[in-house]
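A single protein chain has been removed from this complex, and every other one stays in its place.
On to subunit A.
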Amino acid sequence: MPLPPLSRRSLLRAGGVGLALAATTTLASCAPPSDPKALKIAFFGDQSGADELRARLEEPVRALDPTIRLEINATPGTDWNEFFAKLLTQIAAGSRPDIVSVATEGVQLMAGRGLAAPLDEYVTRDLAELQDYFDDVSPALVEAMMYDGSLFLLPLDYNAGNMYYSPVLFERAGLDLPAPDWTVDDFYDAGRAMARIPDINAYDWVVRLWGSWTSFLYANDGNLLTEGRAPGGQWLWDAAYAGNPAAAGRGGGWAWGDPVANSPAAVEALEFMIELRKEGIAPSPDVGGGQTSQALFAAGRVGMSVGGGFWAGGLHNAGMAPGTFDVQYFPRWKSQRHLFGTAGYSILETSDKKDLAWEVVKRLTFPDAFDVLFPGNVTTPARQSLSTAQRYETTGPEHWDVFSSTLTEFPETAPIPAPIYFNALSTALNQRTTEAIATGDARAALDGLQIDLETAAGAVG
């Protein structure tokens, strides 16, 4: 039987229905299917690193639950703010991992916005199992992972802003190597002497929150935001750190208050950086994670630069032989207070596998997990017992103990100021710092930063 003639209208109608179906199907396929058998981890880095981690974590996870498949998805970025921007966009699109790698930069952002699940109940329940971990980890790091009295992450690694230097260039400039109690004046004199060597940067730095001019700001007893401590947290200090003097006076996490970005200490610190540039001691800095700076240092073209434990493996991998680089505490200005950042893995509030996720997070705190998570000596272990001469035997630096002793030598050392509006703070800091370097007017740039931060703080209430 012949088909009835197809009118244009019917065809358009059918096309419309088809279009709607196609749209529905496409949209449905865009939404990630909920997989009850997959434990998803969002990893900051490239996919090869994530795959390597998955290969090494798969077995322990299977031991916890043989029916579960481990998925580790990498999100690359030049710095933590890029990672969090991408992560939050993924979450908005419906892709919700169970576990997320989070650093100080994102703790309050994740906790304050209700994305991260507090670990208080789990920690309290499994304290006996975790006591060995808490005995080994500085309470300063743990406090940096708290928000409003609750603990959101168990710190696995950290990096304090120490000063790397090239003994080779110090020698060429006829300088003594920096002593642990060296001062900003010593640093300045060393910079001026090294600046006379052609084709090198006596001091190199990058524009970012961690280890930028902010290191000088901290040493100058300043900060971008008013420092405070949230109430609470005694449930942890009394139980896990009972009798530990380093835990005395700690609260429920850092409470970042009103912006003080244009304080005299901040203006002085940024003016000092401008002065370094004017005198040819430091170049105009790049914005970002510092890979270029590290590459220049590895090439022997940088005299000094702020770095943490993560530089040791990086410089070694870049071909620097032991003895060609070393590290010292950050120089003393008004104080010798350092800044630090720490990182770990957080459980998302939306996860329907929190119990299993907790087991994985807990498993990552075991001593043998550290090198699985961070192969190649690219950070400082949060566990003090893992900072050993043997760890740095191959990579250097000679004074590796600087990394692990910073927190104990300088107890006033504090985390970078990363409030709930960290991304806005980071953007504003980068813009205003480059503005100050370009114009040479630190005061005007920091007045602008103050307004930016007040606006950002106001936007989140």
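Things worth noting here:
We take it that a contact is a pair of C-beta atoms (placed from the backbone, for glycine too) under 8 Å apart; a residue touches a chain by one contact, two chains touch by 3 or more; residues count from 1.
Operating definition for what follows: contacts and distances are computed from a predicted model.
One chain of this complex is left out of the view, and of "Multiple sugar transport system permease protein", "Sulfate adenylyltransferase subunit 1", "Cytochrome c oxidase subunit 1" or "Na+/H+ antiporter subunit D", the protein name its UniProt record gives is "Multiple sugar transport system permease protein".
Contact with the chain not shown here comes from a single listed residue; of A:A38, A:L64 or A:A85, that residue is A:A85.
Screening A:P283, A:G300 or A:P322 against the full complex identifies A:P283 as the residue touching the chain left out. Touching the missing chain, out of A:Q108, A:N377 or A:N423, is residue A:N423.
For the options A:I197, A:L296, A:A369 or A:L386, the residue in contact with the chain missing from this view is A:L296. Contact between subunit A and the unshown chain involves residues 2-3, 5-6, 8, 11-12, 15, 18-19, 22-23, 26-27, 81, 85-86, 88-89, 91-92, 113-115, 201, 283-285, 287-288, 292, 296, 301, 421, 423-424, 426-427, 430-432, 434-435, 437-439, 445, 456, 459.
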